[in-house]
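Just dropping this structure here.
One protein chain omitted, others in place.
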Amino acid sequence: MVTIPSTGDEQLQKAKFDPGLTQQYGGPLRRAINNDGTFNVIRRGTSWRDFHPYLQLVSVSWATFFALLLAGYTALNVIFASVYYVLGPHALKGGMAGNQFLTAFYFSSQTLTTVGFGSIAPNSHAANLLAAFEALIGLLGFAVATGLLFGRVSRPSARIGFSERALIAPYQEGASLQFRVVNRRENSLIEPEARVLLMTVERNGPSVRRNYTALNLERPSVLFLPLTWTVVHPIDSESPLWNKTAEQLVEAEAELLILIKAWDETFSQTVHQRYSYRFDEIIWNARFTPAFTVGSNGDLVLDVGKVGDYAKV
Amino acid sequence: MVTIPSTGDEQLQKAKFDPGLTQQYGGPLRRAINNDGTFNVIRRGTSWRDFHPYLQLVSVSWATFFALLLAGYTALNVIFASVYYVLGPHALKGGMAGNQFLTAFYFSSQTLTTVGFGSIAPNSHAANLLAAFEALIGLLGFAVATGLLFGRVSRPSARIGFSERALIAPYQEGASLQFRVVNRRENSLIEPEARVLLMTVERNGPSVRRNYTALNLERPSVLFLPLTWTVVHPIDSESPLWNKTAEQLVEAEAELLILIKAWDETFSQTVHQRYSYRFDEIIWNARFTPAFTVGSNGDLVLDVGKVGDYAKV
Amino acid sequence: MVTIPSTGDEQLQKAKFDPGLTQQYGGPLRRAINNDGTFNVIRRGTSWRDFHPYLQLVSVSWATFFALLLAGYTALNVIFASVYYVLGPHALKGGMAGNQFLTAFYFSSQTLTTVGFGSIAPNSHAANLLAAFEALIGLLGFAVATGLLFGRVSRPSARIGFSERALIAPYQEGASLQFRVVNRRENSLIEPEARVLLMTVERNGPSVRRNYTALNLERPSVLFLPLTWTVVHPIDSESPLWNKTAEQLVEAEAELLILIKAWDETFSQTVHQRYSYRFDEIIWNARFTPAFTVGSNGDLVLDVGKVGDYAKV
Partner (left out) sequence: MVTIPSTGDEQLQKAKFDPGLTQQYGGPLRRAINNDGTFNVIRRGTSWRDFHPYLQLVSVSWATFFALLLAGYTALNVIFASVYYVLGPHALKGGMAGNQFLTAFYFSSQTLTTVGFGSIAPNSHAANLLAAFEALIGLLGFAVATGLLFGRVSRPSARIGFSERALIAPYQEGASLQFRVVNRRENSLIEPEARVLLMTVERNGPSVRRNYTALNLERPSVLFLPLTWTVVHPIDSESPLWNKTAEQLVEAEAELLILIKAWDETFSQTVHQRYSYRFDEIIWNARFTPAFTVGSNGDLVLDVGKVGDYAKV
């Protein structure tokens, strides 16, 4: 028999358990995991102490990120320009005649970015000291921006493509549940591992309850992923899908929860990806068709877009 | 039977062992682990060779960090300014007439930060060479500061919220010890794992001794943590809490030592968090009440602040 | 009996399985893994959404990387210079008389790099604002370049040397398949682990099929790798090589697929390396000769170049 090769196996083999989503609840729920891997959970009651600036700034969209950067840069310049302005018309020399504040603003931007043209220059002790301080702030600020940009740009992520449908396919003498994955990127993913849970909803009069069962896989892990990988759950007598019909899966609001884990050779990091198939994304009696051909020189030619191609049996 | 699924299990299953704190000691001790995860241990006898500047500068408070930065910047400027001053009044041109040292200081700050306005400029071979060297030092110094700032800002940390109290709650036909955790941040924590130790103090006449026992958990690990996770230790005949009363726990100065480990998807790092409940933070005969409701559109609505909510049975 | 000590063992012990390459195909194929660890797979059908700029820019050659950097820098300067040019001849002061566009280009480069000589300086409100913006863009751009350069330079990689040939060598009373590895670099590799698969091709009339078998190793992992490590597969009655001849290996297009994993102490990262031996890279009846001698002062003197030295038995 195949077992899920991970910490806590004994637990997962139990007929019913909670993988960290909930079991009991009091209303109709949407699917547990969206196709992009997010959960349908709304969070309340967090305080400012739970806010981690780095996590936020690494997660926001690029548009938001650059808008925040530009706003911060402008705000700092306005603040420093105001102080130079307060220091009086002789604090700075050069610049745009007749507009002391804008001159201060330009000078501030040239100091904060350390560009320092010198066409506007500090001309009093106070302005010199403030410029020395502003240049320090500028360097530190851009150090943080550098770190954030690098953190955003180099943040490990997988881009594993899933077949649009899971299949109930013939398997030996019986049937199996299958889905297929491919690495949509060119980098190497090593030792990908899959875990698959079946979530069903049980209605007992007014009470509803979600049940979770780990599905045994023919092979929970492979060594490499240069081609496609068909993850196979044999529907044997131990399977919760044994003797089930398509109608029963609809009624039970069945959903497959999938967690893929792999080592990314370019990021040198473990990457995770979640996915889910609902009852209406399962095709009965079909088989995946190969996504690759053999090239004239003996290469395997993989068509990433064909990861979901299947044929009815 | 449930076992703790981690390296070294055999050890933890022994009735008594030392997890790295001490067993024998000669006086009244405070709790072993504080609620913020720190140990009540004072360290002596370390030498300067044990000092690791990066570890220190990444760990000090932000106020201390910026004070050290500002102090270092000022000190470097004073040192370089002194050398320019020693080079004589013609080493630099421009600047504040009549104050050679301050002119040198301003020039130094403009060189160190590479702002280089040019309103003060080197005017001798020695000053030119020194400025070339100072700009190099400035770039390297700010490289280090950039690294430290990034190290501080991007340092992985978990912010797992614990229920304020652990509960002795009904469980099947018997009882269990429970506490509840929640991820206070929005990022995904994957495969959180818990380990729970019970520490008790045994007095045998004048000698005192700490005993540690690993508590079996109904489920030592879950797959995801989008909601709350109730960690449950069933009090069966193998449990060291079997047939114990609240008074006995007080007398034994019982303390639960907790270690949570998870994979943080945003940091792409394993994160750890320690916590502890003492005998006076355990509530008898209570149950946690749900911390989430079902929203109108089928979302689960989690109230992070309710992680500790319980009701007496 | 020796088992492969890794996740998913149960699978690998099966007579036939697919490690992530394919089993069934319809034409003559080249070797599965090249000596540099790459797969003979050509990818099609990816879209721009699968493109990850960081992964690409970290993987391209140094020549391409610097060409892209230089092109990007020049393009940005041309764009900004065009805007300064459009602002008219009085937007900037100083510079090369009579050539407004080149003056704008030089000014742009001095602003983007924050060098800011000041010999060309902004002289209108629009030019001042644009320069403030360009310096910001420059700092952010170079932040990204800094991150990319660091990512390229510090990207973990192993440089494990393999013997040019695998050997069928005497072993106890029988025979074994052996190959030898060495760390070609000076840094410490800790706990190297090897996995070895045998791939053979089975022809059944017109249909061809690749079979994969995990080979049991005498010792799948060692603690350190300061010297050479001879990886040994004993050819016992459980081995797929049992009673095979050299001719049979040629006929079956036998190929050994090798995956080495180790912890690199300098990178503080896990590193992987793949390798492969084909039937024509296997020498029968030979033994590796030592690659080290004992120095006069009791040191072991390792000659990395001798990792592949063997002698016929």
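Here the chain labels run A, B and C in written order, and each chain numbers its own residues starting at 1.
Going forward, contacts are C-beta pairs under 8 Å (C-beta built on N, C-alpha and C of every residue); 3 or more make two chains touch, one makes a residue touch a chain.
Because the structure is predicted, anything quoted here is derived from the model rather than measured.
Undergrad: With touch defined as in the header, list the contact partners of the absent chain among those displayed.
TA: A, B, C
Undergrad: So one chain is hidden, and I want to know which residue out of C:202, C:238, C:280 or C:303 touches that hidden chain in the complete assembly.
TA: Candidates C:202, C:238, C:280 or C:303; residue touching the omitted chain: C:303.
Undergrad: Considering the complete complex, identify which of C:42, C:222 or C:246 is in touch with the unshown chain.
TA: C:222
Undergrad: Please pick, from B:65, B:85, B:117 or B:310, the residue that touches the omitted chain in the full complex.
TA: B:117
Undergrad: If the missing chain were put back, which residues of chain B would it touch?
TA: Against the missing chain, chain B presents residues 7-11, 17-22, 24-30, 39-47, 50, 52-55, 58-59, 93, 110-111, 114-118, 121-125, 128-129, 131-132, 135-136, 138-140, 143-144, 146-148, 150-151, 155-156, 195, 197, 259, 267, 269-272.
Undergrad: Can you list, in ascending order, the chain C residues touching the missing chain?
TA: Interface with the chain not displayed, on the chain C side: 2-3, 5-6, 69-70, 73, 77, 96, 99, 102, 105-106, 109-110, 113-119, 142, 145-146, 149-150, 153-154, 157, 159, 184-187, 190-193, 219-227, 229, 263, 265-268, 290, 292-295, 297-306.
Undergrad: Provide the residue numbers of chain A that touch the chain removed from this figure.
TA: Per the touch rule, chain A residues meeting the hidden chain are 114, 116-118.
Keep in mind that, in the parts below, only the chains that are shown with their structure count from here on.
Undergrad: Would you kindly state whether over half or under half of the residue numbers at the chain A/chain B interface are used by both copies, giving same or different?
TA: different
Undergrad: Can you check how far apart chain A and chain B are, centre to centre, with Cα atoms defining each centre and the answer in Å?
TA: Centres of chain A and chain B (C-alpha means) sit 25 Å apart.
Undergrad: Report the inter-chain centroid distance for chain B and chain C in whole angstrom, where each centroid is the mean of the CA atoms.
TA: Result: the chain centres lie 35 Å from each other.
Undergrad: Which positions in chain B are in touch with at least two other chains?
TA: 114, 116-118
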